[in-house]
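Dumping the structure here so I can ask a few things about it.
Only a part of the assembly is drawn; its chains keep their places, and the rest are absent.
By written order: A and B. Residues from 1 in each chain.
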Amino acid sequence: MKKIEAVIKPFKLDDVKEALVSIGVHGMTITEVRGFGRQKGHTEVYRGAEYTVDFLPKVKIEMVVPEDLASKVAETICNAAKTGKIGDGKIFILPVEEVMRIRTGETGKDAL
Amino acid sequence: MISGADTAWLLVASALVMLMTPGLAFFYGGMVRSKNVLNTLFLSFIALAVITLEWVVIGYSMAFGRDIGGFIGGLNHLFLHGVGLTPSPNYASTVPVLVFMIFQMMFAIITPALISGALVERMKFSAYVWFILLWAILVYNPVCHWVWAKGGWLGKLGALDFAGGTVVHINAGISALIVALVLGKRKGYPSANFVPHNLTLTAIGAGLLWFGWFGFNAGSALGANQTAALAFVTTHIAAAAASFSWLMAEWIHVGKPSTLGAVSGLVAGLVAITPAAGFVSPIGAIFIGLGAGVICYISVLLKGKFGYDDSLDAFGVHGVGGIWGAIATGIFACHNATGLLSGNVHQFIVQVIAVAVSIVYAGFMTFVILKVIQAIIGLRVEAEEEVTGLDLTSHGETGYKLV
């Protein structure tokens, strides 16, 4: 099994979720994160004083999927999250050794 | 002669009505997405700054200057020339005319701010500022003159508008509808989740609006007198009744009453009683309120059917509630006037005429003003700015940094 982590632009979340569901992903966990990268941050000004915000709001999607689905999932996210502009984000694939469903205690693929 | 009691009351009432504009800011501000909360607040606060100056420079004179053919005031009070510490011969004879001027100013301020509910989350800030300035001059000042100035043609026709059903709410509500139509929908609406980001802020706004509305309506008696007492009572009762009936409608329709329903309902009630406050009995106020809650709830639902994006229901609540109130005044009036129920069909017809006139006039003028601004500086922010949020892109600030 693999864990896919994707950092995307927040307003793309719904599109990505729908795309994933349509290829058979049944579960995922998302987190509000802040990202630093090539995309420039923005400047805020309070009473004439400038403050630079380097970290931009992003959404991280995490999901564990069976081995064979991993690259398809990555591709799907990539398509759904792309705007073509800088800051679209990254996808990482990590190995997972075991999975367990808390409700039933099932492990392995059945637990997903 | 100047009465201390009336002066005290009208000063208090003016302060109360002033507070309504920040109240409105919070009421609206809580309902947008958090990335637009400051811009939404700003749309009300800027009305305080801009319309105050406009009213001093020209607005008061256009509205309450020497009447010109029933249609507009003359320029004899430009820069408050001649508006001093003695009572006016025409208005509020027991207080310095400056008091009458400032009380009226507060109405002129909140009216364009009401419109902002329809255009939040997408309108260019500079375009909005020009819009409210032109709208004040071309829509508010004339209609205010027609209805409330000595010599105004709608007033002479006999139209009853105790505290601004027509001048304030219908005017603003119809204009809001036009703005929503001209501007178009927010990106993603209605498929994305356009839900209130902070209903506690909205509730704070609602509390201040209710509180301030006592000044709005009971202050419109222009003295600490029996009519003020009546208007105060009917105002309160209508707010409560409308809150109640909106909740009942909601309870029946979706199975749950909601906090947003409670506060939306009370505002609907306050809107509807505005033209009627000093003319109807407490029992009349109950009917007007109960009606307002249900009617506005339905009108807000219909928005979904028609598909325009009156974002915070400025039309659904102020437009529709104002129309209901103006007509209900023609039905229930019984104090210092009579309505349908007292057999006065004429009054009812006059009310309908006043409503129709202000719908047509405000709607048309708003359309023209918007088209002019659109041609010169454009109306909407860039799509990307809309996605990022107006707080950051238009004002370089963010509402919350809570962690």
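Just so we're on the same page, contacts are C-beta pairs under 8 Å (C-beta built on N, C-alpha and C of every residue); 3 or more make two chains touch, one makes a residue touch a chain.
Because the structure is a prediction, the values reported are computed rather than measured.
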With each distinct chain shown just once, how many copies of each does the entire complex in this file contain? A x3, B x3
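The definition used in the following text is that only the chains that are shown with their structure count from here on.
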Just the number, please: Cα centre separation of chain A and chain B in whole Å. 45
In the complex, the residues of chain A that touch chain B are 11, 14, 42-46
Note: in the complex, chain B contacts chain A through residues 192, 387, 392, 396-398
